[in-house]
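Note that one protein chain is taken out, while the other chains of the complex remain in position.
So that you can tell them apart, the chains are marked A, B and C in the order they are listed, and the count of residues begins at 1 in each.
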């Protein structure tokens, strides 16, 4: 099978940008803009994001990628003696090459269920810390890191998030949500957590661009103005400040115009739902109960190899000697025709 | 004067990307690519850069911005007990919000002349360190940081660079060159340092994209393969790894196709030369002998204010109470008409 | 019961120094010595330690405390992209307030059995890392941290250590042993790991002073000369260099004269063995099979409270709602009379 006919469902960051974004970048290309995110496009994008989040006082910053955003935010939200609570499957725990520790902080991992933390586990972690006679010799939990959707494509419900927020509030720690794939949560019928909910419940979160239709970029939202003083300088210090901040600003302005971010999410979810239904009908086994744009199926190694001839999927992990978990991911770029062809092959 | 008629000469990162880059990004937008710089565009860009540098074994990495690149490279080229020698006017010394120190390393600043370090000053710094009876209680110089062109728009000659290289070699330290505006050095008639020269003389350097026609991006060249083992992981750890690395790859492939990087440089230098000649004819006073795309002129505050009505220039610094140094910068985006209009106004 | 009659078995760092050490410090008090460990006492101590370890080329450094020593050694033995493998119960994992992460490195925790790691678990950790398709996005295991005896008072056998060494060798990673209580391992009849064994098997280890009879101090032994270049400067940079290094030197010279370190260990082990036998006879339940100077017993809360009236023990942890694990520790300072009195009370 030649490359042209091959199907690509391995990830959601394999193609460029949503055409509307490229068109807007092209249209505005020769406009002279101020640097470092102080331009009018970035200001307009901030205004639209604040409106979408119902967070009129929010500070909004545009960073480049997810690991960078997590490292900057966790590093600036914690004091040196504190660590961040995360699921043992969290991106910051596993796949950021130790960026959080490189910044001086311990990731305090808790067991996960379908990629999620529970309020009870967080409370227990806090209680154990404070009850330990030696806690002053230990790393104090200072914040919680969640991802929505999680690394396994699952979702926190509003009730779960509220419960976690309450544990954080009573424990005096912050709540931060990694929304690398947030478009695919927001567009999901099972989801009941809106942007205003996130703004109401989190001390900071980010709206993912890289995996949701932008060339690059993540929009950090800090609902309470100046919650992190001098964050601009710390972004610079972390090498995370874009000189041409307007390139991110234009992208997010476009994403938050005419509900493009919603459309991008729905395209992916519609495609994923069709694939999920077909998989279920054909008796495939799902590894995680994911309702978002990532589908995890358990296959024999032979079946996985056969399918992979025609479809690029993501390898997730081995299950014993005979089976593997493979990931099928849809995105803003997924074409209906390709979904048809994939379903045929399954 | 309305915004439309205003002239913009304040910096070289005020507009988007060279149209050829945007066109190529648009053309390749829906191609499925591997992540993290392992894609074919990035590979092609690397091959072209290796060829342009006459460095067939070079490792080439694409990072996002200058401060990030400096922080990653200095942080990975030094051992913990070492610091980096830089001019007191160097970007790493002044305008990176302490990113180098944030990474654990002292910037060992030396006096500059027109933004440049001398081989003699570096040798003297090394000699002083090793001659000091207490040097084991001090930060060992471990590398030299230069910028070409410098922050003042000046250039190191090939002879100067060779002399510095020799001091580094005999002193057992590394040489790193920040080429944020390298296109504007390479295109400059006064310049005699080529890309192959840089590859022959440096342990690492970067070819600037952000200020030389790209939306963003800097290409790190490490002539000796694996000079910095596991740099990929350390880039990730620094939050500097692009998920869609192909977006940088496409840009650098385009910059190094049909000599676009050269054309971009020449457009800026031609414009700057015309402006310089006009300034000289009209008796303006130059603050630094810069032959590249940045021109620094000393003006009375009144004259600066008057000119600024029509032309956006960059404020550089006050000189006493009555004068200021202003910067005029050209770039790939500078239009001949705008140069004409600027010259008329001077 | 008044303070005078109270028995103290809570820890091994509750009294000053072995009288021979204080006597020697007093005797040498007015001798003028060079600073920073370059004095003749430190040199003599190094020579004696090299001889005791059968490691004539070893570098020996005297640091102040255990957390400091672990942080300095792990921080200087790892490269930035690496982490340290440790038992989840290891001191560096739990009770150093995140000192290792503060230095930029992840602690890669593995499950423990009686406080010990197995060679198989380490090999599996290495294999998993290298087999993972995403390992370049993960923290590379760069060394193994063990404690001998462990935090639970247990011992690695020579066979176990050799097996771990072999896994490290084939995996290309370093082995470091925390010997905070090493005297109490060396003096233990069950122990078959000698100082020369440690020197033959480890890339670095330390011989504990603080908990083994010194006022303070830990002697780092690096069998291969210059295995960590410029360690002196990095010790200084970590704030761990003693100005009056001779105070540590005198102490370790004394500890390694006339087998004082051995005597200190044997005093504690003899006392612990007597207590263990009494506990066993009286039917107490041991929480861990510790043969060294720390004894962990599981008691009802009532029994623990009653005993604590007369004996200060260390609280270890709760076991369900009704029981606790308490620690009884002996040391160089434990008096035979006090052991008699304790046994009577049990």
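Quick note on the criterion: a contact is a pair of C-beta atoms (placed from the backbone, for glycine too) under 8 Å apart; a residue touches a chain by one contact, two chains touch by 3 or more.
On a predicted model such as this, the values are computed, not experimentally measured, just so you know.
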item	value
Chains in view that touch the one left out, judged over the entire complex	A, B, C
Selected residue (touches chain absent from view) among B:139, B:220 or B:272	B:139
Hidden-chain contact residue, picked from the options B:37, B:83 or B:213	B:83
Selected residue (touches chain absent from view) among A:236, A:266 or A:323	A:236
Residue among A:75, A:115, A:265 or A:291 that touches the chain left out of view	A:75
Touch residues of chain A, complete complex, unshown partner	75-76, 79-81, 104, 136-138, 140, 229-230, 232-234, 236-237
Interface with the undisplayed chain - residues on chain B	80-81, 83, 94-98, 100-107, 133-134, 136-139, 315
Interface with the undisplayed chain - residues on chain C	8, 11, 13-17, 19, 22, 25-26, 28-35, 64-72, 96-99, 102, 210-211, 215-216, 233-234, 236-244, 246-247, 312, 333
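Following the convention adopted for this analysis, only the chains that are shown with their structure count from here on.
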item	value
Chain with minimal offset from the mean of all protein Cα atoms	A
Far-end chain from chain B, centres as C-alpha averages	C
Equivalent interface positions on chain A and chain C, same or different at half	same
Intercentroid distance (Cα basis), chain C paired with chain B, Å	50
Residues of chain B touching at least two other chains	233-234, 236-237
